[in-house]
Each structure stands twice: as C-alpha cells, then as structure tokens.
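Take this structure first; my questions come after.
Here the complex is missing a single protein chain, while all its other protein chains stay put.
Take a look at chain A:
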Amino acid sequence: MRHSTTPRKAAVGVALALVAGTMAACGGDSEASQASLGKDDVLTITTFSDFGYDALIEQWNADPDRPFSVKMTKIADWDPWKQTMTQALQAGDGLTDVVAIEGDAMPQFLTDGASEQFADLTDPSLDDRWVEYAYENAQTADGKQVAYPTDAGPEGFCYRADLFEKAGLPSDREEVKAVFESWDSYFAAGEQLTEELPETKWFDSSGAIAQAMLNQTQFPFQTEDNTVEVNNPELQNVWETVTSKVDTLSPRVVQWEDDWEAGFANDGFATIPCPGWMFSNVKSAAPDVEGWDFVDAFPGGGGNWGGSYLAVPMQSEHQEEAKELANWLTDTEQQLAAFEAAGNYPANVGAQEALAEENITDPYFNDAPTAKILANRAAAVEPGHPYKGDKYSDILGLFLTAIQRVDEGISPDESWATFEQAVESLS
C-alpha cells in the first residue's frame, strides 16, 4: 500500500490488464457456445454466507442426465458481495450466471435502471411456490419477476436456559414464553438477570434488538412513495428503546465481530433473536455450551429477519439455463435439503409444509422442535412489515452504525445528529 512507487503501480496495472484480458478471453469462449450449454460447459453461481447448497450442487454435477455442470463461488459476507455486485452491474461485465441477493437490499435492485440489469424470471407455473410476500418482494411495480426467493427469516429467540435458571427466571420452553410476551416483559426480565448475574448481559448486541424492533414497524425509513423520512414516531420509538438499554443490558459489541462471537460461549449474554439461519452461528460459536434453547415466542408478535433471493443478471450469456438452475434450487426438495444443511428456513410453501409435518427436533437446542417453531413464527409475521424502499438497505446500515456509536459511549443525541446528516448526504 504505502510507498508504492510508480513502476510498481505500473506493474500492478499490467497485471490487472492481463487478468482482465484473460477474463475477456474466457467470455469470448463461452460466447461461441451461447446457443446452448453442452455437457462440458459450466454454469456459474455466486452465493454469500451459507446457503446450504454445497451438497446439492455436488448432486447436480454427479447426475449424468444434467445438460451442464455448475460451479459455485461462496463469499463470506453479504456487504462486500453487495459492493462487488453493484460495481459489476455498472461495468456490465464480471458477474456469474446466477447471483444471490440479500432481502433487505432487494428493493434497490427493483428500481428503474437496476431492474433492467436482470432477466425476467416470470413463470406462471411457479406463482404458488413461495410465500406471497417473499415472492412479491422481488417484483417490480410493473410485474417483472427479478428474483426467486430462497429462504425467509421468521424469528424466535434463542436463550440460555441454564443462565435463566440461575437468575431465578422461568427456563422451561413453555413457561419461558411469558418472558418473551412483550418487549416490556422481555426487558424487565433482562433487568432481573443482569442484576443476579453481573458478568452476563441480556441480549447479544444492540443492533440485533434494533433489527428485531425495526422489522415490526411499518414505515421506518421511507414513506410509501419512497420519500426519506427518518423523523417518525415509529423509528424514534425503536431508537429510544434500544439506546436506553445500552447501559444495563447491552454487551456493547458489534455483531459478527470477535468479541460478539466470544459471548456465545463465555456467558457474555443470555438471549439472541434467532431466525433459522442464526442456528449455525450459535452452534459454531459455542459448540460445547449446554443450555442453549429455542422458544416459540417473539416479543410483540412476529418478525422476519433476512431472507435471500436468486437472480439472473442480463450480462449472463446463458439466461435460460441460469433460470433453470435457480428454479431447481428453490424447488421444495432442494429447499428442504438446504434447511437441513444450514438451517435456512425456506420461503417455499411446499417445503414449509413438509417441515411442519416432519417435526424435526434439534438436539443442540435441548431437542426443541425447530421446524415447527419456525413455522409458527412464520405464521406470526405481518406481511409488508417493514416497508422496504429503494434506500432501505443503505439507511439500515447507517442506523445500525448510529446504535453502535451509542454502544461505544457517544451520547444518543449526538449520534442521532450524525445519523441524520449521513442520511441527508445519501440524496
């Protein structure tokens, strides 16, 4: 980075030019076979985090009847992939045939200019395949289907039954529902636990609680005509509630960072909002802790956190085949397999019904019937909450950062002023 002298810059540039040239050459190769993909041809897909597709793609490639093979690239986190994807869309080059998009950012890819960069996946035979709100979240105003839903994120709460017991709270999966009845009862129980166990905090991070509450509001950042409006009572309520708990209940760590991860195993906190995809994080961060359980309740009703999509960029030269793969991956069988591999709760209706019947339990969470609970949680989700405008993902990032500032000791008023300023410069 530092001291880069001009020759070195030039060398890097030449190297980049070479790479770009090679990539262009690859593009040229596949162009020759654009008509249809043969047995030896490869269709590419990029996902982030864990979609639970590894075994599925192996299965596809092992099947001699498949017309082409598939190669998947997995990116660790969504945020860098969002940047890479946005830049590749602007460059009109460099994306794989199928790309995964995170649900909160879906609205910005539906706007004019962005939606034209994606192939229309409309297929009348699939209309009833997915939960309606998930399906419609990937539709433009004039009805173009930009992406297929993969998973949804109905949330319950994961909690430490052993710590609850120590603090004199109900810990049984049925009795503990009372704690998670409303946000008031939830925070009150937190006060009790942190008083009894001063080393332990109540929730995993202020950001997670803020997301949970945001997902129950209707117009947190933008009104229905996409006007940015952050000074509304709904958002104020979330802000004031979460920032007022920082001193007592928050471990003051940033989600996904080292200190956050350490909290799972070393009694750092006792509860965490848990969509299905969070299970694998809990298990990998605290493989030896016995006491994690999963309750069939959520303060203030229900909530959906996350859920992703598969889309086919216009720059793909094999849009028909890409559509075929996206279709296959989001079908019932494959969605069930993905749930078992990674815990991602399917947006596919058939898969949801199958899961509810199977009554799968998870030994890690004290044999909790995870599939059934998630089905109940999904039923409690209020569709259309929150309204996600074209800037939802951007403002959400700024809002969570504002909460992080309060966690770090900046006063809520000062942090809010910085947040408003940052939102302003988005336009």
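FYI, a contact is a pair of C-beta atoms (placed from the backbone, for glycine too) under 8 Å apart; a residue touches a chain by one contact, two chains touch by 3 or more; residues count from 1.
Quick note on the criterion: contacts and distances are computed from a predicted model.
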Protein name, per the UniProt record, of whichever chain is missing from view ("Monooxygenase", "Type I-E CRISPR-associated protein Cas7/Cse4/CasC", "2-oxoisovalerate dehydrogenase subunit alpha" or "Sugar ABC transporter permease"):
"Sugar ABC transporter permease"
Touching the hidden chain in the complete assembly: which of A:V42, A:A55 or A:A91 does that?
A:A91
For the chain not shown, which residue from A:E165, A:D184, A:E257 or A:E290 touches it across the whole complex?
A:E257
Touching the missing chain, which residues of chain A?
1-7, 9-10, 12-14, 16-17, 79, 83, 86-87, 89-92, 108, 111, 113-114, 117, 253-259, 262, 391, 394, 397-398, 400-402, 404-405, 407-410, 415, 418, 421-422, 425-427
